[in-house]
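Notes follow the structure.
Removed: one protein chain of the complex. Kept in place: all other protein chains.
Note that the chains are named A and B in the order they appear, and that numbering of residues resets to 1 at the start of each chain.
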Amino acid sequence: MTPVTANAPKPSKTKKAPEPAVALPGGYAGKLLRVDLTTRKCWAEPWGSRMRELLGGAGLGAMLLYRETAKRGGKGNVAWDDPDNRLVLATGPLAGLPVWGTGGLTVCTIGAGTNGPTSTQANGFFGTNLKYSGWDAIVVQGQARDWVYLYINDDTVELRDAKFLVGKDTWETQDALCRVTGLAGHQLSVYSIGPAGEHLVRFAAIQGDYGHVASKNGTGAVMGKKRLKAVAIVRGTKALRAVDPRGVLQAADDIAHDLRTDPSARSLYEYGTLPGVGNLSKLGVLPIRNYTTNLTANVPGADMADWEAPRLRANFDHRGHQCNACGMHHCHMSVIQKGAHKGRIVDEPEYEGWSGCGWQIGAVDRDGIAWLATECDRACVDVNEFGWITGWVMECMEKGYITRAQLGFDLTWGDIPGAGRLLRMISRREGFGAVLAEGVKRAAEQLGSPAKDCAVYIVKGATPRGHDHRGRWDEMLDTCTSSTATMETGNPVHPTEVGQPARINIFDGVQVAKNVAGLAGRRSFEDSLGICIFTTRTRLENVCRALGAATGWTFTVDEAIRFGRRTAAINRATALRCGHAGALEYPSVRYGSTPVDGPAKGQAVRDQWETMLDTWYAEVGYDRKTGKPWPKTLKALGLDWLARDLWGKKA
Amino acid sequence: MRVLAIHPEKCTGCLRCELACSYVQTGEFQPAKSVIRVSPFEGHTSYAPYTCTQCAEGWCMTACPVGAITINAAGAKDVLDDRCVGCKLCTIACPYGTMFYDPGTRKAFKCNLCGGAPACAEACPTAAITYEETWTGDWLGDFAHERTARILEIR
Partner (left out) sequence: MAQRHLIIGGGTAGINAIRTIREEERERSEIALVAAERPYSRMVLPYYLDRSIAESHVYTATPRVLADWGVTSRIGRRATALDTQAGVCTLDDGTTLEYDDCLIATGSSAVRAPVPGADGRAVHSFWTLEEARAVLAGIRPRSHVVLVGAGFIAFTILNSILSLGARLTIVEVAPRILPRMIDDTGAGLVARWLADHGVTVRTGVTLTRIEDAKGGKRLVFASGAPLACDLVIMATGITTNLEWLQGSGVGVNRGVVVDEHLRSSVPSVYAAGDVAEGRDRISGEAAVHAIEPTAQEHGRVAGANMAGKDVRYRGSVLINIVEVCHLDVASFGAWDDPKAEAASGLMADRPAYRKLLWRGDRLTGAIILGPSSDIWTTNDVGMLKGLVQSGVALGRFKAHLMAQPFDVKPAFIASRTTSRLLDETILGRPAKAPGDTPVAV
C-alpha cells in the first residue's frame, strides 16, 4: 500500500479569496488533518480565522457536520453509513497543556444509533499526541475499499493496510500497533474499533488508550463502515505555545485546588465515579434489573458495604492510569485478585460499567463485572446500551417474551458468563445477536409489545447513560431533547455561577425544565476545549482563564455560555435535517414509567412530560412545533446565517 | 545534595512532569524535549518517571571532549551551550540513557535540576517525584522488577 503524505495539495473545490493570514493563537497546533478514505488522500487544512468562533472539539465538529453532511443537491442529510458522512476526531485548545485531564478527544459524526449528529467525548492521550504532532483535529470522509488504519507521526500521515488487525479487539489492536511501531506507553495513542465496530453494531464505540471510550451513538459503526480500523498517533515532537504559560499553570493549579477541595468534586477527585453506585442507589437513580426495582436488596448477594468506594477499589490491585496531566484518582487499571479471571488486567469500571454490566443486569460480583465491562471496551460496545440490551433480554426471558430457542441459551439475571456470551454474539452479529446489534430501540420494535414495553431507550434511537432517570428527570429531559444522542446540557456544576438556583425540586417538571434550559451551553463549551468533563468540575471562570492564558483571548463566562448555545443550535439544525422532529423526544414506555419502589417510588415523569417540553422549548428559545431555534434566539447568538438557513425570508 | 527522589508506586503516567520539564527547559510545552521520561510497565498498568541520577562518575561530563559539561550550583551536571559542539559523545557515554541531543540547536541537553527548583517535582500531582536531601538511588529497579514479572510470565 502506498503511503500518502499530508502534504498533498488541497483539492480546490470552491474558489474563495484566500483567507487573510492570522497569527496563530496560543494553544493551537494550527492545522486540521483531512483524510479522504475513498481517494486515499490526506491533506492539511489551515484553520484560518475560525478558531475563536469554533474553538475545537464539539464546536468545530458541529460546524463541520452542518456544513458538510447535507445531502448533495437535495434536502435532508446523508445517513450515518454514507461515504459522505464525516467522522470528526477533534481536540481543542487546552489539549496537551498541563491543565488536568487534557488528552481530550471529541468525536462528532452522524451516528448509527439515531442516524443524527453526535458529540461524544473520550480522553487518554489522543489530543495530546495529535497536537504535538501538529494537528488540532482529524476530519475523515469517504470509505476505504480495504481495511486501513491511519498513522500519524508529526508530518508523516499514512493510510496503512490494517488487514492484520481485523478481528482483533481494541486492546489487542493497540498492542499490535505498539509492536509494529516499536513504541510503548503514551508514546503511541491508539483509538480503534473492535469486532462490534467491524460488524457495524449500532452502539459500537470508539475505544482508545486502554479504557477510554467515545461511546455514544454508534461512532464505532461509522468507523467500521468507513473501514477505518484504528487511528494511531505517535506523540509528536512539536511544541505547543501558550500565550501566557505561567497563567496556564496558575489556572491549572486553581482548577486542581477546586477539584481537591470543593465538596461537589472532592469524591470524584478521590475515587472517580466509584461512589456513584452507593450514592445513586440512595436516590433511586441506580438502574436495577432493567428498571424493575429500585431496591438494592432485591439483587441476591448484594452487600452495599462492598460498594463503598474505598472497598470497591481495595477489592482490586489497582494502579493509576491517568489522562494527560491529570491528578484525579479517577481512571485506573486494576488487576483482578480472585475468581475466574484472577490475574487479568482490566480497566477499573466507571460507575457506568458497574451499573451497565452489574446492577442493571442483576449482577453484583465485582470481579465479574470488572471483567465484563472491560470486555465491552475491548469489543468496542457502549457499556450503557449493552446493559439496557442485556437487562432487557434477561427480563424478556424471565417473562417468556424471548425464548431459549430464539437466543440459543438461557440467560438469567446476574449471569455474567452468559452476558459475556451475549456480548460476543452481538459484537459479531451471531444468531440472535444480529437482532440485538441493531440496538435496544430497533430490537424492541422488531419484537414488538409486550417485549418492546420493557426496553429502556429514547424514541429517537438513543439510550440514556447508566442511570434510572425516573429519579433524575433533568437528565431524562436533557437526553430526550438533545441533538447529540446523549446529554447535551449535562449535570449542574456550580449552577449559581450562571444564574441558576443551587437547588431545585427535582420532581417539579417546570423547575426541572427551566433548570435544564438555563444550564445549556456550558457542556458544549467544555467539550470544545480538549479537556475532560470531570476536570472542568470547577468554576467556569477558571476554565475560561485557562483558555485565555493559552490562547491570549479574553474569554468570559458569558462568552463561554453563548458559545455553547451556538454549538447546540447548530447541532439542532443538523438534527432537524436528519429528520429528528419533536415526536421523537420521548422516553420509551419503560424509560418513562413510574418507579414501583425505592426512593423515587410513585414519581411519574410521564404526567409532566408535555409541560416539561413546553417549558424547555420556551426557555431555550426553540419552536416547539418545528423544533427549530427561533430566529431571534439565533440572532441573539450571532447566528444570523443559520436563521436564514432555517427560516428563509421569514428570518 | 538534594536529588530527585522517585516514588514509582505513586506515578499514574499522566506525563505532567514531562510537560513542566519541557516548559522550564525550553520555554514551550514540548514533551519531546523533556529530560524526564515516563516509561510504561506491565502493559500500560504502571508508569514511572526516569531521569538523570546526577551520577558520581558523570560519564557525560568526563566524556565531553571540550569540557562543555560542568556541575552547577544545585550539584547537577549541566551543559554549557556556548561550549557544546554537538558531537553527541555524551549521549553514548552516559550509561543510563539520560543525556540528550537537540538537532535543532545542535546542543546536548540534560536534567540540570532546573538550577535547584525542579519543575517536575512541582508539577507532579501525586508527589511521585520529590526533591530531597538524600542519597541518589535506583528508584525504579524493584518496582519495575515486580511490575514486569507478569508480562514475562505470560510470554
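Observations on the model:
Please note the rule applied: a contact is a pair of C-beta atoms (placed from the backbone, for glycine too) under 8 Å apart; a residue touches a chain by one contact, two chains touch by 3 or more.
None of these values were measured; they are calculated from a predicted model.
Listed by residue number, the positions of chain A touching the unshown chain are 3, 153, 179, 181-184, 187, 237. By the touch criterion stated above, the residues of chain B touching the omitted chain are 32-34, 37, 39-41, 48, 50, 53, 55-58, 61-67, 69-71, 83, 85-89, 91-104, 106, 136-142, 144-145, 147-148, 151-152, 155.
Quick note on the criterion: only the chains that are shown with their structure count from here on.
Chain A meets chain B in the complex at residues 96-98, 100, 125, 128, 132, 175, 184-186, 209-210, 235-242, 245, 249, 256, 319-327, 333, 335, 343, 345.
Within the complex formed with chain A, the chain B residues making contact are 10-16, 19-20, 22-23, 26-33, 38-40, 42-47, 123, 125-126, 150.
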